[in-house]
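Yeah, one chain of the complex is gone here, protein chain that is, but the others are all in their spots.
Chain nomenclature is as follows: A, B and C, assigned in order of appearance, with residue numbering initiated at 1 for each chain independently.
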Amino acid sequence: MQLWLIPVFPLAGFLLNGIFGRRASKAFINTIAIGSVLLSFAWVLKTLLGLGDLTTPHIERYFTWIQSGSLHIGFDLAVDRLTAVMLLVVTGIGSIIHIYAIGYMAHEGGYYRFFSYMNLFMFFMLTLVLGANYLILFVGWEGVGLCSYLLIGFYFTKKFATDAGNKAFIVNRIGDFGFSLAMFLIVVQFGSLDFGTVFPAVPGKSEAALTTIAFLLLVGACGKSAQLPLYVWLPDAMAGPTPVSALIHAATMVTAGVYMVARSAAIYTHAPAAMEAVAIIGVATAFFAATIGLAQNDIKKVFAYSTVSQLGYMFLGAGCGAFSAGIYHLVTHAFFKALLFLGAGSVIHALGGEQDLRNMGGLRHKIPWTFWTMMCAGVAIAGVPPFAGFYSKDEILMAANHHAPWMYWVGVITAGMTAFYVFRAMFLAFFGKYRGEAHPHESPAVMTLPLAALALLSLGGGYIFKVPEFLAPLFPLAEEGHDLGPVLISVAAGLLGIGLAYLFYVARPELPDALVARIGGLYQLVYNKYFVDEVYGAVVVNPVVSGSREVLWKGVDVAVIDGAVNGVGSSARGIGGVLKLLQSGYIRSYALWVALGSVLLLIVMGVAGGLR
Amino acid sequence: MTGVPISWYLILSAVLFSLGVAGFLFRRNIITVFMCIELMLNGVNLSFITFSYHLKHVNGQIYSFFVMVVAAAEAAVGLAIILTVYKSRGTLNIDDVSSMKN
Amino acid sequence: MNFFLLSAIKAALVAAVLLTTLAYLQWVERKVIAHIQVRPGPYRVGPHGLLQPLADVIKLLTKEDLIPPHVNKLVYMMAPFLAIVTALFSIAVIPFGGEVQYPGGSTWMQLTDLNIGLLFVLAVSSVGVYGITLAGWASNNKYSLLGSLRSSAQMISYELPFSLAVAAPLLLANTLSLREMVQHQAGYYLGFIPRWNVFQGPMPQIVGLALFLIAAFAETNRIPFDLPEAENELVAGYHTEYSSMKFASFFMAEYANMITSCAMTTTLFLGGWLPLWPASAGSNYVPTAIFLLAGAFALYHGLHPARRKDRISLPVVAVVFFLLALMFAVPAVQTVLLPLFWFAAKTGFLLFVFIWVRGTLPRFRYDQLMAFAWKVMFPIAVVNLMLTAVMVELFS
Partner (left out) sequence: MDAILFLIFAVIAVVCGINVVVQSHPISSAISLIGVMGSLAVLYLLLGAEFLAAAQVIVYAGAIMVLFVFVIMLLNAGGETGRGRSFLAQLLGAPVLIAFLGLMAFFVQRLFPGTEMVQFGAFHGGTAQAVGRALFTQFLLPFEVISVLILIAVLGAIVLARKEFDR
């Protein structure tokens, strides 16, 4: 079915725009960038329609990449139902966001650069999803990391943007380190990296080995999907353009960790300890990030922490054994979080770059399209039935309830907080009186139409796309029927959150300040994100930096290595000083030495070499 | 028709080579020195071809063919260098070209 | 017969014929040029100036042999010698005809057939440049030096298209031996188109022939490529300081080179000694017919003389022609003489072209000459060679 064409379209777009984009017109860049992604989307649809029900994976082998001893790694692509879901999300949401970006980036410099990076990202993301073994997956994994770095630092003239890019890259290195180690272990244990070879062989392996592999994979997933304790890069990553935040840091790349865990489900189900760790990290991240989100004033920061929190939900689902629920939430989250970011982008666009919620307000009438579409996303993320978020969150919470009730309760509280901070942002931005100085204007149709499309998906996506049923051949559905009680509780928590937000920010705007005055310490703690960055700075970054500087540079490098090198150098100079006398500069003298040497060589050969 | 001993050819080759070395050592004109290098290469070629005869195999001739080609390339570049040296220093005396020392 | 005796006889024959031809080529050239310029040419010495070459030789031999001061004597003396020797050398491998029977054996009408005949010719012609170069240098005269510098640059440059043009028929014939080269060109397409390399499939060497001829003009320093001796710029070029027999040597070398080049062209491209159309179609009687015609023409003019002298001389010439015609009509002699006739006819025609060009074309400017070699001839020669290689690979 020519699977390779799916990633190759964006790659071609990247090359064309990257090489010719600087001198090309915007129309050309748009055509190439959007066209390549749309072609890719169309090819995905054609492929999926042509492949039938996909109960068994469809694998295409192209060429041998690495052949070393018994280890054989081919450049193989594969499609199964999990991949199909991911492909649709990546290319579908990707297309929408690309179209939106035409409007959003219209007045930015580096237009061609932006779109060529975006296309490159699409290429790597599709490679990641399509890879039929861990190494191809890893190629995509690293590639999307690279594109993330490039796009976070897109405004490279601003220091905070490049710093954020570096932070994302370096933090991800930790995760990638874990992932690499996991791959080595897999090679040692299974002698292959092919999904099709590794997963059937899992039951025969020792649990210790599997647990180690699973933990290392989890480290990788935590880095990529911004889970505790490696989540710190994602909020800073909002320094990039908003479409980037929507595409890479909400809808697709950050969910790669979830995808990888779900892909490795066979390993995780045989490593209960690792499963438990996934669930705990997930629930802790969800709760922790949600609390931070309560107090943020930057609209994109709020959604960034929300993303971290929602990713925590997905991990929780996966950790509780409900992989399909995790993927389900991944899909719905892609809809509404992309919409929230794009909506935020529209707001920022309308206000000429303003991101602080305190400087907004009353925008409901000024940018109605943005308001209504974002409202759809809001109800979806809050878990109000029957919108998208309700279905997936419900699935996860059910699984958590079944797995361990305390996780369920933490999840419910988090759901309430989620509803609260999302609607806090909504109310601060769209209700009340306008507090800023700019002149808000509605965004062009090229931006609002994608918003509308995503709004429809946020409203109905959960009902239309029954992901768990679709994934049932891969991840069997849970047996038990739905209890109505827990569902009602979680819905109530969401509604309570919305109500509280309304009370605080619309009905009685003075209440929040009073509350802050009452619990000042706690507020400061949350407002400053629990001082995690500062703690990391003090505990990890500074020791490493100063250790490198004081010990490795001034100690080891200068004293030992340079000393050795200089010592060799100076002794060579000493010897050279003696030998210099031979170097008269006259070629003929050199020739004499050569002749003398050949005579000596002849003698040596004659005496020792048996020429006699 | 008795022929000549193969050692005669080899000794002739050694003599030619030594003459080349002698020229290199005793002559001061760069061009002459360069020609002496060609003389050495010719001496070596002769022994290659003699060994080719000795071993009844064509490989020796191939080597000397390559030597010829390299000599041609060397002559082109070397003479160009001599031209520039003469242009910049106005001398062809090889001992005046001794900036290698410092 | 003894190998050495046979070789000596052949060498003596070839040398005699070649030297005579050299001398008379001079006469022919002067005559042809004269007729192109509508004047009679040499007329005084002998009938129609036929004894003019002899007179020239006597004049040159008896002239004072000057050796100017400040010349490098050894090199000065050696240069003309080198020039004439290298010019005559390559005649050794050119086949003039087929195999000849004589009582007690047979031999080929060729001095020697080397396996590397073609390479031999190339080698000799590449050494030929020394004569001119050293002459110019040894004369210690700036015009001579300039002339010889020009000539060496020119000859090295044209050596390339020359060699490349030679390589193409070589691919067709698959041999380096000139005799086998000619034998390979035997036969006819459709019964009348000769399989000469100019016409031979899969890649007729028409372009190759043109390239070869042009390069030959340059190699022999003939007009339009006679820059080394451009008299209006360089007095007389490299042989300004030469006189007497040394001067004659350069002159002979030039004509010998012409003959060699034309003979090479004949051998490589025009089928050597092979007749223009098959013997079955009567090609055996071509020489007889030609000589009869020439005899009749001479007789006619002898009977209607323009001058009184011609009343006796032209009928004598006519009789000689009739005798020749008779000789070519004898079948026993035909086997020996016919190949020689065809070879001489083709070579003679090419020599006429050389003279003809001299009578018609002006001289190149020096930079044009070099640019022509490197920017026109060389690329065309490469393309021709590659096309030939591809065609040979595809069709045979």
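Quick note on the criterion: contacts are C-beta pairs under 8 Å (C-beta built on N, C-alpha and C of every residue); 3 or more make two chains touch, one makes a residue touch a chain.
These numbers were taken from a predicted model, which means no experiment stands behind them.
Within the whole complex, touches from the chain that is not shown fall on A, B, C. Note that of C:Thr133, C:Thr240, C:Thr266 or C:Asn384, the residue touching the chain absent from this view is C:Thr133.
Considering C:Ala23, C:Leu176 or C:Val392, the position touching the chain not shown turns out to be C:Leu176 (whole complex). Within the entire complex, the positions of chain A that touch the omitted partner chain are 584, 586-589, 591-592, 595-596, 598-599, 602-603, 606, 611-612. Where chain B meets the missing chain, the touching residues are 1-12, 14-16, 18-23, 25-29, 31-32, 34-36, 38-39, 42, 45-46, 49-50, 52-54, 56-59, 61-62, 64-66, 68-77, 79-84, 86, 91-93, 95-96, 98. Although one chain is not displayed, its contacts with chain C can still be listed: residues 72, 74-75, 78, 114-116, 119-120, 122-124, 126-127, 129-130, 133-134, 136-137, 145, 148-149, 152-153, 156, 159, 176.
FYI, only the chains that are shown with their structure count from here on.
Chain A and chain C, compared by their mean Cα positions, are separated by 83 Å. Averaging Cα coordinates per chain places chain A and chain B 67 Å apart. Across the complex, chain B meets chain A through its residues 21, 24-25, 28, 33, 94-95, 97-102. Partner chain B is touched in their complex by these residues of chain A: 583-588, 591-592, 595.
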